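Missing here: one protein chain of the complex. Every other protein chain is in place.
A, B and C label the chains in the order they appear, each numbered from 1.
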């Protein structure tokens, strides 16, 4: 269909066949709107079981920025802001969605794309000890992504420590799981869905990048963490009339453990590409074990490779080179990886 | 699949077969994200042609409240509000989405669900002549829906007059076309897509209720009516990573004129139901020619009918009776209509 | 200084002599900023005593719209709106300040400028019984003004009933006391400061129109009704660096009961003017006992009177006549009233 190789992102194709099949087979079944139907409840229940959070409130939204903005706006009090890594998606790549909702993103330096618990604690203590703290933005929540924007992973002890810090200091902990399936499929990953359910106040399970045509599942492990969240979703223009269309997809992903293994081809592909790049002497901007690979390309390499391969632009370096992003996905085929490696 | 008859809404089922087919056949074709792909551009171009607006900016969003909130927020200046009928969707059923974006909905009395041009003119003049007008909310836009929330239709001369009033007085005119296909399929309808393109500053072509799994197409007939609307969409959490998934659907709807006739079965079905209700002596709350029928039911009728038929709740009347909504759709079958009529 | 008579408003002059005196005598006393000084605490304590609310949180702001917007935004949850009369200041004359803060003003018809308890109850019940209520704006607070925008007064039983309705249904009750001193000085008034403290969740005691150079005192009878309100004030740009400048003024107003009698000259003057207008056959738009009088003037009367008298414009009537507002104040002199009456 095209002579190009496509590694620009993990959201270049439609739905995983099992997901599409579910949409097709239920296409004409009449269902109530707005996620009040039985399909939606069944999908929510499967997610509750997978996360070991039997009381959880689960909502299906359409995209990651939407989840981040709505959940953080709902969790934060008007005088609070959210702590995030300066490389965090909400800090950089959401066109100011959190600020648009009225809240400051309090950025801390990233290390490998991650927040360090010590930095978070320092930020909270600095606020607490400042004699003018009522004139400052109070840290009210912590935002993490797993995998991070750099493809890296939090360890279980890091998440436990961040969760403990939040609870001791009265902050809420929110985790952005846009690419969560690629963490779950990664041998280095230590965090299970149950760990998220146990340690976070809210998180979302990514669908758009992990096999869905669209859709993310927001999980609040404790019931009524945010009262009237349904109305908040409606008010922010995020309520799907056909909520069942998202539910069918998540039901498929949470049937027979598909979500836990859907990312495996992507992890294998990324590992091969990473190895090949390293062998051929391309420096990598970040050391990540998941489905994103970040080679640094000089002008000649950039020109040559982008002639045949669609990659994502990441950033310009001061020396003129470019960090690019190669993303694999659930649909990446071995032959595509072979072809890419041959071109390097 | 169920012994119930389903007339609760026109968004109870998935996608029209032609739309679903398009999603399936393109499911694995790699495409760029965020609507920057060729499929999206092709769908936009078909919409431009259908509306006779070759310069139009077209954006695919996911729902009606989202369209209304984003477009109105973008069109209005901070000190302006939007004029709407007191029965308008933005006035009543969007959980305060417009106000959440910082703007007042200036409500005027509806007549058959419609704004009267004279009322709109009166509202604008009252503001202009008020010596304290700088302390008031300035009317900055007019919101219409077509069909209205009561299923009624604006005439061409009404729309022309509203458009003229807006242009003379410096307001923008925005039309909510959530159920536009049901207007286009209705013999009484006078407004073509070209009329909307000629007379409105912005409108959206409904997909969710008109054959799509999800999706609405926002049209700004004049290029750059709202600069940087892409970033506004992103910032409000409304940007689809897989924009092509909406584009495939709209491309199907705008191929071979499908959008113009997709509503026909619904219009025929509604006409039959309306006739049967009238024959059997049920009063109708509104006199509407499109796909929504609003019978007034007493307690006994309500109990008996809702045992077998899913209808929408509309409102409680002071005398204890209920206005209910029977909605037909592109997927309504003759047999379902027969069965419903038999039950009345 | 001018040959005109000034009855345009009750905020045309500076401060009451006792208030100005207090500002002058403390002008060079060094004090801590932001209302954290001893003068501010002393003034707050006097207000607590006057309202019989020993635990109250009291804050000094600079204007009425600011109080209304900040307090309502702080009291309301994101999915809630505030009930107000359609003639209420927040409904009409604040340039959309409440909506700018993200909330809908749910307007009910006024009767003599007042909300009727039965209408408020009806509004709450309608929401509660609506099967689609999660798509509606939930009534979360009730806004009253006393005196109202029409100069009228709530009776004690009306306020008790509104308070009861709010408490039973989980709403908060907020009272705008921009002209409260003119109620307190009015023989018809039934509401004491203690009644407000007992029956409201928040209210403000007007200073700008009642003897101050600027300033209003917001009272939350229960401590921590709104946590971190100090930071909210700062964030909304309403925190006075020199909070003591407002405190000095309120201290003077609440010394020796000045606030309770400062409005007396205005009430006497308005009564005389009202009587003279009636005698001379001018119709009055509203029947109000406080310091505002609303004659209806035809074109000839308007031209003749406004040549010599500054009045406020209220509204244009459909028949071309104008409702004007004559406002008296704490500084209105008998001679001015004599002169005005002579002109009628």
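We take it that a contact is a pair of C-beta atoms (placed from the backbone, for glycine too) under 8 Å apart; a residue touches a chain by one contact, two chains touch by 3 or more.
Being a predicted model, the structure only gives us computed values, none of them experimental.
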{"item": "Among C:186, C:245, C:262 or C:277, the residue in touch with the chain that has been omitted", "value": "C:245"}
{"item": "Residue among A:16, A:104 or A:179 touching the omitted chain", "value": "A:104"}
{"item": "Contacting the left-out chain in the complete assembly, out of C:32, C:118, C:168 or C:339", "value": "C:32"}
{"item": "Of C:116, C:133, C:164 or C:236, the residue in touch with the unshown chain", "value": "C:236"}
{"item": "Contacting the left-out chain in the complete assembly, out of A:93, A:223 or A:304", "value": "A:93"}
{"item": "Residues in chain C touching the chain absent from view", "value": "1-2, 4, 6, 8-9, 11-15, 20, 23-24, 26-33, 62-70, 94-97, 100, 208-209, 213-214, 231-232, 234-242, 245, 310, 331"}
{"item": "Absent chain, residues of chain B that touch it", "value": "73-74, 77-79, 134-135, 138, 227-228, 230-232, 234-235"}
{"item": "On chain A, residues whose C-beta touches the chain left out of the figure", "value": "78-79, 81, 92-96, 99-105, 126, 129-132, 134-137, 313, 315-316"}
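Here is the rule we go by: only the chains that are shown with their structure count from here on.
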{"item": "Central chain of the complex, centres being mean CA coordinates", "value": "B"}
{"item": "Distance from chain C to chain B - Cα centre to Cα centre, in angstrom", "value": "41"}
{"item": "Centroid spacing, where centroids are CA-atom means, of chain A and chain B in whole angstrom", "value": "33"}
{"item": "Averaged-CA centre spacing for the pair chain C and chain A, given as whole angstrom", "value": "49"}
{"item": "In chain B, residues with contacts to at least two other chains", "value": "94-96, 100"}
